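Heads up, one of the protein chains got dropped from this complex, but the rest are sitting where they should.
Labels A, B and C are assigned to the chains in the order they are written; within every chain, residues are numbered from 1.
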Amino acid sequence: MGNKAKQKVLKTLNKGDENDKLSKGFDTFIMALILLNVAAVILETVESIHLRYGDFFDYFEIFSVIVFSIEYLIRVWACTAIEKYRHPVWGRLKYMMSIEAIIDLLAIIPFYLPIVLSNADGRMIRILRLLRLFRLFKLGRYSMAFGLVTDVIRKRKEELVVTLTLLVILLIFASTLMYYIENKPGREGFESIPETMWWGVATLTTVGYGDVYPITPLGKLLGAVIAILGVGLFALPAGIIAAGFESELSVRKKKKKQQNE
Amino acid sequence: MGNKAKQKVLKTLNKGDENDKLSKGFDTFIMALILLNVAAVILETVESIHLRYGDFFDYFEIFSVIVFSIEYLIRVWACTAIEKYRHPVWGRLKYMMSIEAIIDLLAIIPFYLPIVLSNADGRMIRILRLLRLFRLFKLGRYSMAFGLVTDVIRKRKEELVVTLTLLVILLIFASTLMYYIENKPGREGFESIPETMWWGVATLTTVGYGDVYPITPLGKLLGAVIAILGVGLFALPAGIIAAGFESELSVRKKKKKQQNE
Amino acid sequence: MGNKAKQKVLKTLNKGDENDKLSKGFDTFIMALILLNVAAVILETVESIHLRYGDFFDYFEIFSVIVFSIEYLIRVWACTAIEKYRHPVWGRLKYMMSIEAIIDLLAIIPFYLPIVLSNADGRMIRILRLLRLFRLFKLGRYSMAFGLVTDVIRKRKEELVVTLTLLVILLIFASTLMYYIENKPGREGFESIPETMWWGVATLTTVGYGDVYPITPLGKLLGAVIAILGVGLFALPAGIIAAGFESELSVRKKKKKQQNE
Partner (left out) sequence: MGNKAKQKVLKTLNKGDENDKLSKGFDTFIMALILLNVAAVILETVESIHLRYGDFFDYFEIFSVIVFSIEYLIRVWACTAIEKYRHPVWGRLKYMMSIEAIIDLLAIIPFYLPIVLSNADGRMIRILRLLRLFRLFKLGRYSMAFGLVTDVIRKRKEELVVTLTLLVILLIFASTLMYYIENKPGREGFESIPETMWWGVATLTTVGYGDVYPITPLGKLLGAVIAILGVGLFALPAGIIAAGFESELSVRKKKKKQQNE
């Protein structure tokens, strides 16, 4: 089969324009399948649902893996139509190393591995099941939300690194101080600095579960000061990401407008 | 009666300008009645108040329903004075399908339904009582706060959809990971992924009730990373809505200024 | 005594410029006295400190009241030097009705009232003691922080009213829904809608004490949706006030710069 056919196949598989009905229909089918898979992974863990519909989930899993496997094989077969993956062997291997292809592979491999590894134990199978959630990333081809996050993080990398460094330093200092004040024999939650960091994170992010908190007057005083000062610093990455999103989205809106004109 | 009369009636019912004393007085009366109704719905649920003033609440309910019913009937009768609801039958039906009219209907129907449905059970009546709170939406005619929310959400729809998608994805990933780590026999709160999502929401929104939290070291480590990274993402919709409000309000302020000049 | 003398006295009492050493020294004395008074009100409530230094606190209270009383009397006497309080009787009464003078009066009256009202009971005296904290507002004359808040709130009044209205509506809806779902016999915290509002406030402000939280699956689902959507809305007033502060402070900075040039 010629490159023309391969190009047509790829076009159908990828996000199609509004006019191509076949491509559009295929997109909808794959997206629905991905979302149903995610729903299945989530619902399967509910005991009562698992007991009742366990078989159905198994059949659905087999069906999904077959569809995703065929999709994967077709993509690997057709990728040579793209200039940079032209070579029949090296081009295909290069494509298989792309992030896109690895996500596609991770979406199906958890099914095949236990068959290959006959001696896979229960814990291994549990982790493999977890990998099924990577199917969600297949959505990246269709939704701009994924690309947006990557873009924002890339553009604000410097700011995020600086502020995250500051957060970690603040966390270390707050936790060390609190450890030295609150660490008493028989006192849970402050047995070591890493333990105390759990308090630190809960306080500085303002989650405040309430499983650990200072009880000595000095600890409370320090905790109050840390909370008042630190909360501001921990809101920084949120502010940076929010600003990044706003500007990125307005840029995209403008672009879209210009294209439509 | 001619259209003139209907138009006058409608003008009196709707938010009037400062000079028309009758319209102004009627507005105040309806707004006060709505607010008192909301207060009644809320206070009625307090056992001690219900026992003491139960009869009064019943009378007030009957009075309110009569007023709101008359208002509804007058509006349906008078709506033909508006160009697009001109037809005496179809125009009125069209008006009755408008959001405004449906809100007005929802405000009175919970009272009439139990009379019509003679076999309505206790649970049904409870839900109907809940519907009484929809009377609050009748305020939408008088307060710009309601319209503002609708406008902001419409204008920032795209941003909100993208960020809410991200939130849901983050929530699914965080909860799935935490489920695989913390799910142990006899451990409450992490029995299934949907269960674990309750922890996820409490953590990522920083509410942190403290009814569920990780206890294994690995779970705490993951919880800390999720809290630090995720809190930023969950603050995004807040930022977007806040920015939308600010710009929307400043636009309205400018308009008002220009009108006054 | 002439107006000249009164003007000089007022100038010494009020916030003086850097060069007038007497005025500057008096400012520092009054500010220190106010801060010490606040510290005294706070520390006095600590049992161990009260038992040990009770007498000292009483003497300090008498000393403070004497100083503040003399200050008040001098201000009332000298206010006639200001144009708008010129009349010896009506001017002085008008001054005594100004916010500034009322704050000054509230700062001393809790001391005199129990002497006048011979039959004041314990509860009355407790409330009068609370009023001593109003001395803190006397700082308003010296610190620009107080004026700033007033200015920001006045300028953003409209926005704040709209968003607070929205918050209250959201709170009412969230609490009513949650009440209908979670209200079961023997279930604490959801006995009535006002009770449930305590949960609503704790959730929507993300404080999350953990004394009440939904336990039914439907309640948790609704709680999660409310938390995700509502948190954004409850962050609005914070955003508006923050924006107001930023702009107000930059305006003041510019003004100060221009004055110094």
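Criterion: a residue touches a chain if its C-beta (ideal position, glycine included) is under 8 Å from a C-beta of that chain, and two chains touch if they have at least 3 such contacts.
What you see is a predicted model; the values in this text were computed from it and never measured.
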Chain not shown, its touching partners among those shown: A, B, C
Touch criterion as defined above, residue of A:Val65, A:Leu136 or A:Ala235 at the omitted chain: A:Ala235
Contacting the left-out chain in the complete assembly, out of A:Lys8, A:Arg86, A:Arg187 or A:Lys220: A:Lys220
Sole residue of C:Val89, C:Val116 or C:Ala145 that reaches the chain not shown, by the stated touch rule: C:Ala145
Hidden partner interface residues of chain A, rising order: 158-159, 162-163, 165-166, 169, 172-173, 176-177, 179-180, 183, 191-195, 202-203, 206-210, 213, 220, 223-224, 227-229, 231-233, 235-236, 239-240, 243
Absent-chain interface as seen on chain C, which is shown: 38, 41-43, 45-47, 126-127, 130, 133, 136, 143-145, 148-149, 164, 167, 197-198, 201-202, 205-211, 234-235, 237-242, 245-246, 249, 253
Residues from chain B at the interface with the omitted partner, ascending: 206-210
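Convention: only the chains that are shown with their structure count from here on.
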Euclidean distance of C-alpha centroids - chain A vs chain B, Å: 33
Chain A and chain C, separation of their C-alpha mean positions in angstrom: 47
Junction residues of chain A, two or more chains touched: 206-210
